[in-house]
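Okay, structure first, notes after.
As you look at this complex, bear in mind that one protein chain is not there, while each of the others sits in place.
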Amino acid sequence: MTTRYIGKPLKRKEDPRLIQGISHYVDDLNLAGMHYAAFLRSPHAHANIRSVDLSKARHASGVVLALSGADIDGAIQPVPCAAQIPDMKSAARPVLARDRVRFVGEAVAVVVASDRYAARDALDLIEVDYEPLTPIVNPEKAIAKGATPLHAGHKDNVAFKWELEGGDLKAAFKSADKVIRQRLVNQRLIPVPIETRGVIADYQPGEGQLTVWSATQIPHLLRTQIASMLNFPETLVRVVAPEVGGGFGSKLNVYPEEALVAYLAIQLGKPVKWSESRRENFQATIHGRDQIDDVEVAVKRDGSILGLRCHVIADLGAYYQLLTPLIPTLTGLMMTGCYKIPAARMEITGVFTNKMATDAYRGAGRPEATYLIERVMDLVAAELKKDPVEVRRKNFPQPNDFPYATPTGLIYDSGDYEKALDMALKVADYKKLRQEQAKLRKEGRYMGIGVSTYVEICGMGPSSAMPAGGWESATVRVEPTGRVSVMTGSSPHGQGQETTFAQMGADVLGIDPSQFQVVHGDTSIVPYGIGTFGSRATAVGGTAVYKSLLKVKEKLAHIAAHLVGSDPERMVFADGKISAKESPKKSVAFGQAVSAAYVAKTLPADMEPGLEATTFFEPSNFTYPFGTHICVVEIDREIGDVKLVRYVAVDDCGNVLNPLLVEGQVQGGIVQSVGQALFEEAVYDEQGQLITGELMDYALPHASDLCWIETARTVTPTPVNPLGVKGVGEAGTIGATPALAGAVADALAPFGVHHVDMPFKREKIWQLMRKSSGRVQ
Amino acid sequence: MGVEIQLHVNGKQHHGTVEPRLLLVHYLRDVLGLTGTHIGCETSICGACTVLLDGKAVKSCTLLAVQASGSEITTIEGLASSQKGAGNGAAANGALHAVQEGFWEKHGLQCGYCTPGMILAAVDLLQRNKNPNEGQIRSALSGNLCRCTGYQHIIEAVQYAAKKMSARKPLKMSASAGRTP
Partner (left out) sequence: MIPASFEYHAPKTLDEALRLVERHGDEAKLLAGGHSLLPLMKLRLAAPRYVIDIGHLRGMSYIREENGQIAIGALTTHSEIEHSELLAAKCPLLPQTAAQIGDVQVRNRGTIGGSLAHADPGGDYPAAILALDAEIIAANTSGTRTIPARDFFVDMLTTQLHPGEILTQIRIAPRPPQSGTAYEKLHQPASGFAIVGVAANVLLGNGRKAIERAAIGITGLAAKAFRAEAVERALNGKTISDKVIEDASRNAAQGVEPLSDLHASGEYRREMARVFTRRAIARAIEAARGVSRGGV
C-alpha cells in the first residue's frame, strides 16, 4: 500500500457543515408536535422528601404532564453501573429521587409542556416538602467513625476497598536510603463540554419504534441501557448521536434524563425534548478526579526508585454512574508511570459523599496516576538535590526492555522514553532555561521549569480488562456507484474520524478520500459498537475499519484478477484503477470491478455478490503512548499570578494518520490540563452547595491565559494493531498537569516550597510566598 | 401579550409578535430555525451564541428579541453571503467567508460547537483591526470559550483570514459595519 493520504495533514471533511452552522446538534433538531421537559432539582445536598405537590404545575398553562419519583415507581430501572469491584456496596442513582435526595441538583420531578418557557415556569409551581439532613461533604469525615451512612442498609460510607500489589514492597522499603512521603490532592473538576447534554425522544406507537437522539459518546451502549431501564425491546430502540459538542468523558455515560425523556415520549405519544442548562450541567452531569493520595516512595541515594506505596481516598459522590468505581483503579494500574519500579502497592477507599458522582473525565484515573508519580519524581529530585530530568532518566526502562511488565500487572507495548525526553530538552533548550532561571532568581524573579515524562494507557482495550466489551466494529461497503460507506462503531464528536478513516480507505483502495462517507452515531445504520472514549477510536475503531477495508480489497482483487486474467495476489490498487503488477494493460477501473460485484454476471465461480465486509476488532492489549512535556512559568511575586511562559510537548502516539488532527488533540488536551492546574475546582461548601455552580465562578482557560504551545513528535509504532497507532485523545491532559505543577513548585523552590496542590490560584501561591518570605533562599 | 418586532436577519426582513421575555437566541433558533447560533451557558461567558448585531459581535443569549427589534443581524448561516451582499441563508454554492475558510484550513475546530460564535467574534476583530498580532487575537477571543482546541489553531485560523482579507479589497459585513474604524 502506498501512503498517499495516511500521515498527511488533510483538511477535515467534517468542517464545511460545522463552520457554516448548518449541521445539527441535539437541540437543533425539531420534530412536529414536540414538547419540552424540564426538571425540578433538589436545592438540598441531603434531605428527606416528605411530599411533592404537583397539582399547581399540572394545571399550569401548556403543561401536559408532571411526574415525581413516586409516579414512576418501578417503571424505570435506576442508572446502571457497568463497573464491578468485589464487595462494592450498591448505590444506584434513581432516575427521580423518591424518598431522599443526596446531592444538590438531583432530579425530584419532571414537567412536560408545549414549549420550553412554559415548562420552566411550571417548575416554580411545584411544592416539595424537604426535611433537611446533615450533609456529608468531606470524604475523610464521611468515613470517620460515627458518620451517618448516606444509603440505607450501609453500615458506613465506604463504597469499596480495592488493592493492588506487585513486587517485594517490604524489601524495597527496607533497603531504601530514603523514604519520602507526601499527600497530594487531585481536585474535583467539571468537564464542561461547551454543548451541554440534551435528549429528544420520539415514540411511534403503531410501529412500536422508540427513537432517542442524545448528546452521547456511546450510542449503542445507551440503546442497550435504555431498553433495559424501560424493559423495552432493544430491537425497537434506535439511538442517534447527531453532532455532539464535546464530551471529554462526561457523555460516556447513561443518565436519568435519557431514560426518562424516552419514558415521557412513550407515555405522551409525542416527541419530547430536554436541553440541559449550564447550571444543571454543573450540578448533575458527572464530575472528574477528586482523589486524596497519600504516597510513600523508597529511593536509593543515586535516585533509583525501589518501591512506591499509595493510599487513595476517592470521593465518588452520592451514587454510581456508569464507571464511577472503576476510575480510581486506573490510577492504581498506572501508578508506576514510565519507570522501572520493582515494587508497588495501592489501596483505594471509595467514599460516598453528598455530591454529584465522579466518573470518566478526559484521562479518567490516568492523569491522577501521572500526577502522582511525576510529583514523586520531582520530590525525589528535590530531596536528593538532583536535576529532575536525571532522576527520570535513571529510572526509564530501555527500548529493549519492551514489552515491559509493570509490577501492577500491565505489559507496556513499546517505548523509547529517552528519545522523547531528549527531543523535548533540545526543543526547549533546557540547559539555557536553567541558566536563565538562575539569572532571574538573582533579580528576584521567580521562573520555574517543570518536566513531565509520562506514559498513558489507551486504545481501550482488550475486553478482558474492560467493564463492557473492549472491541470495536466497522462495516465497509462499496456502493454500486463506487462510493464507499464506512460504518464505524466509534462515535466521534470532534476527533475527526470522518476524515482519518477516509484517508486510510483512500490509501487501501487507491481512490480519492472524497469517495468515502464515514457514518457513525446511528444504531439503525451502524453495526453494534462500543463508542469513542479512552483514546480508542483510531487504535481500535480504526483497526476495525482497516481490517474491513482489507477484506473488501481482497474481494475486489479477486474480481479484478478474474476480469483481466491475472492473479489476485498481483493486483495493485492505485489512481482509481486495479491493475496487475506484470502489465499495465491488465487493468480495470475501480468502478468497473465494483460494478461486477453487483451486476454479478462476471464474478469468479463460487463468489458471493456484493461488496461489504464487517469486522469486530478485539485488540490483544492496551497501547501505551508516552512523551515529555516541559513547561516554563513565571510567578508574580506580589500577586501570586502564574504566567505561562513556554510550553514544549513531545508526544509519541505511534504512527499518525493525520498530523494536523494529532496536533489539535495534543494542544486541546494540554489546555485542559492548564485548566486543572491554574483555575478549575468544583467547590462544595459545608452545606454541600456547589458554589462554583456557573461559568461566572468556575474558570476555564481563555485564549488570553495561554502561551504558544510548541509541539514535536517521536514515532514508536505499537505492535498491538496493524496500523501501529496508539491514540492521542488524552495524552495532552495526562502528560501536561505534572509539568505545570512541577514548574510552579520549581518556581517556588527559593521559598522552601516543594509541593503545592492544584489549582494554583493566585491567593494560594501568594500566601505560600508570604509565609516563607523571611527565608527566601 | 406579545410585542411586535421586526428584524433584518441575514439580509431578510422578519416581522412577528413575540413574548417580550423571548431571548434573541431563542428567536433565531426556535422561531427562525437558524440553529447555527448555539447556547453554551446562561451567564454571558461562553460566547457560543455570538452573532453580529448591526455589525458588532454580541451575545444573543443576553439580549431579548424585543431589544434587537429594528436591528440588522448576521448569524453564521448568513456570514458568507453577507460579504457579497447576496441573498439569505448559507451560501448555497459553498462559498465561505475568509474566517470560515481559515478555520477549515488551520483545523480551528474539533466538535464545532463554539465555532460559529468564535468565527463571528473573529469577524468583529478583523473589522476593527486588519492585522492583529497574537496577543490581540487572544484578547479579542476572550469572550469565547473552546474546550477542544486549546485555541492555538483558532489563532492561526484568524491570522490566515487576516492575511487573506488584506490581500483583497476590504469587505463590508453589513450596512452599518463600516462605522467602526
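Going in written order, the chains are labelled A and B, and every chain counts its residues from 1.
One rule holds in what follows: contacts are C-beta pairs under 8 Å (C-beta built on N, C-alpha and C of every residue); 3 or more make two chains touch, one makes a residue touch a chain.
Model, not experiment: these values are computed from the prediction.
Participant: Of A:F39, A:Y117, A:F232 or A:Y417, which sits in contact with the chain we cannot see?
Facilitator: That would be A:Y117, which touches the missing chain.
Participant: Can you work out which residue in A:D401, A:D567 or A:D697 touches the chain that's missing from view?
Facilitator: Residue touching the absent chain, from the options given: A:D697.
Participant: Thinking of the whole complex, not just what is shown, which of B:L34, B:V58 or B:A157 touches the missing chain?
Facilitator: The missing chain is touched by B:V58.
Participant: I'm checking contacts with the chain that's been left out. Which of A:R12, A:R223 or A:R279 qualifies?
Facilitator: For the chain that is not drawn, the touching residue is A:R279.
Participant: Considering the whole complex rather than only what is displayed, give the residues of subunit B touching the chain that is not shown.
Facilitator: Subunit B touches the chain not shown through residues 1, 3, 19-21, 23, 39, 42-45, 47, 50, 53, 56-59, 61-64, 66-67, 69-70, 121, 124-125, 128, 140, 142-144, 180-181.
Participant: Name, in rising order, the residues on subunit A that touch the hidden chain in the full complex.
Facilitator: Residues 116-117, 120-121, 124, 277-279, 638-639, 678-679, 683, 691-692, 694-700, 705, 762-763, 766-767 of subunit A touch the chain that is not shown.
Everything below uses one rule, namely that only the chains that are shown with their structure count from here on.
Participant: Counting only Cα atoms for the centres, state how far subunit A is from subunit B in Å.
Facilitator: The computed centroid separation for subunit A versus subunit B comes out at 30 Å.
Participant: Quick one: in the complex, what on subunit A touches subunit B?
Facilitator: So the residues of subunit A in touch with subunit B come to 9, 11-12, 14-16, 18-25, 27-28, 30, 116-117, 192-196, 243-246, 248, 275, 277-279, 493-496, 660-661, 663-664, 667-672, 694-696, 700, 702-704, 706, 708-709, 732.
Participant: Mind listing the subunit B positions that touch subunit A in their complex?
Facilitator: 19, 21-22, 26, 29-30, 33-43, 45-46, 48, 75-77, 80, 90-91, 94, 96, 100, 103-105, 107, 109-116, 119, 134-135, 137-139, 141-142, 144-155
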